[in-house]
Structure formats: C-alpha cells, structure tokens
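After this line comes chain A, so read on.
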Amino acid sequence: MTPLFDLDLLLTGTYHDWLVAGLITSLSLTGISLALALPLAILIALIRLSPVKVLQWSGFAFVEAIRNVPLLAHMLFWYFGAPELLPTALREWLYARNIEATSAIIALTLYTAAYMSEDVRSGIRSIPGQQFEAARALGFSFVASMRLVVLPQALRVTIPPLISQTLNLWKDTSIATVIGVAELMYQAAKVESASFRSFEAFAFASACYLGMSLLITGAAGWYQGRFPVRAA
Partner candidate 1 sequence: MIDLIDTYWLYFLVGQYPHGPLGGLALTLILAVLGLLFAFPLGLVFGIARVSPWRCVRWPVSALIQVVRGTPLLMVIFWAYFFLPSLTGQNTDQFWTMLTALVVFDAAYLAEIIRAGIQGIGKGQTESARSLGFSYLDAMRLVILPQVVRNMLPSLVNQFVATIKETSLGYIIGLTEVSFIATQINTQVLTKPAEVYLLLGLTYFILCFGLSRFAFWLERHHQQRTLAKAHA
Partner candidate 2 sequence: MIKIERVNKWYGSYHALVDITEDVAKGEVVVVCGPSGSGKSTLIRTLNRLEPIQSGRIVVDGVDAYGRHVKLNAFRSRIGFVFQQFNLFPHISVLENCTLAPTRLRGLKPSEARDEALTLLDRVGLAAKARAYPGELSGGQQQRVAIARALAMRPPLMLFDEPTSALDPEMVGEVLLVMRDLARDGMTMVCVTHEMGFARDVADRVLFMDQGKVLERAVPSEFFARPEHPRLRQFLSDIRTPFLQAA
C-alpha cells in the first residue's frame, strides 16, 4: 500500500533527480537572466533620462512594448516566431543547441529589464539635484559627489524594488514550461505523469518556489533594515 504522502519519492531515486535537475535549471534561468537584465535595465534607464528626445521616446517605446504583452506571448514569439526570421544556417545552428532555454532567457531578460529600468529610473530621479549641488558646494569633485552623496542615496531607493523584481523573475521562470524548458514546473509535471503522484510532485515544486521567494523577500527586508531610506 502506498502512503498518503510518499516522502521517499522526493528524497531519493529517479523522480528526486528529475526534480532537483528542474530546480537547478530554474535557478540558472534566474541567475543568467538577472545578470543580463541588470546592465540592460541601467542602459535603458539612462537612455530614458537622456536629454535627447528621440532616445527618450525609443526607451519609452521599448519599455511599454514589452511590459504590455504577457511573458507567455514573448516566449512563444522567441521560440516559434523569431527563429523563422533568421538565415537558415544560423537557424539550424541554433536548433542543434538548446533553443528552448535560449528563447526563454531572451524573453525573461527583456521582460525583466523593462520592469527594472523603470525602478532604476525612478531611483535616480528620486534624488534631488540640490544634493549634488550641496556636495559640490562643499568642495567635492564631480566623481566624489556622485560616489559619496548621490549614489548611496539612489541605491537605497532602487535596490528594494530591484529585489522584488528578482522575485518576479524567479516566479516567471515557471512560464518557460510552455516552450518545453526542463525547469522545475516542467519536471514536476513530468514526475506527475510518470508516477501519478501529483501531490508529492507539486508539493516539492511549491516548496521550492516558496522557499526561494521567502529568501528573496527576506533579503529585501534585511537590506531595508540595514540601509533605510532617510528623508532629511
């Protein structure tokens, strides 16, 4: 007789290996996308804050075009649609490799960068120009004023929302299931259909998602406690 909740299934054996592999894939997707999205987000934020109208406008268009379409549609486009637009040779080269993960990372990176760029932009804008002027008036150089006065304040405002975007990124990796990336959700579904132990498989996945989410939320809480935003 099988137990109501078969813990062994999660702790050892093939199913365990599948699920752990899925977890690692999900973590990798998060890590790689985050590493790519952050610099892209800063770049877009700077473009949107530049004095050149055309740049401002194109930054706005990029952000809005991405944010107003569901991530699932992005994934479908990058997986099914975009390769068709490439030259045949390049396409075949791609198909020989991990096209699923590549499409997922492109979609996740663009999607996350669009949201993060807004946080970076409002973080920079939140520091009044007088702060910079006051530092210069005291005799600090441009670089020193930025490094000692403006950036420390801007980071305190920007990092908490960036952490919460990272949380969204972590949860969003689950959508890569749709295009067949063998991440946590995909593996849980695979275990479910192979073993019919849906409860165990989903409990494992849920616990992983939730555990990681709590860690990220905890990090945000720790940061805000350690570096509070202080208004004058």
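A few remarks follow.
In this text, a residue touches a chain if its C-beta (ideal position, glycine included) is under 8 Å from a C-beta of that chain, and two chains touch if they have at least 3 such contacts; residues count from 1.
On how the list was made: all candidates are chains of the complex that A comes from, given by their letters.
None of these values were measured; they are calculated from a predicted model.
The candidate touching chain A in this complex, chosen from 1 or 2, is 1. Across the interface of their complex, candidate 1 is touched by residues 64-65, 67-74, 76-77, 80-82, 84-85, 167, 171-172, 174-175, 177-178, 185, 188-189, 192, 198-199, 202, 205-206, 209-210, 213-214, 217 of chain A.
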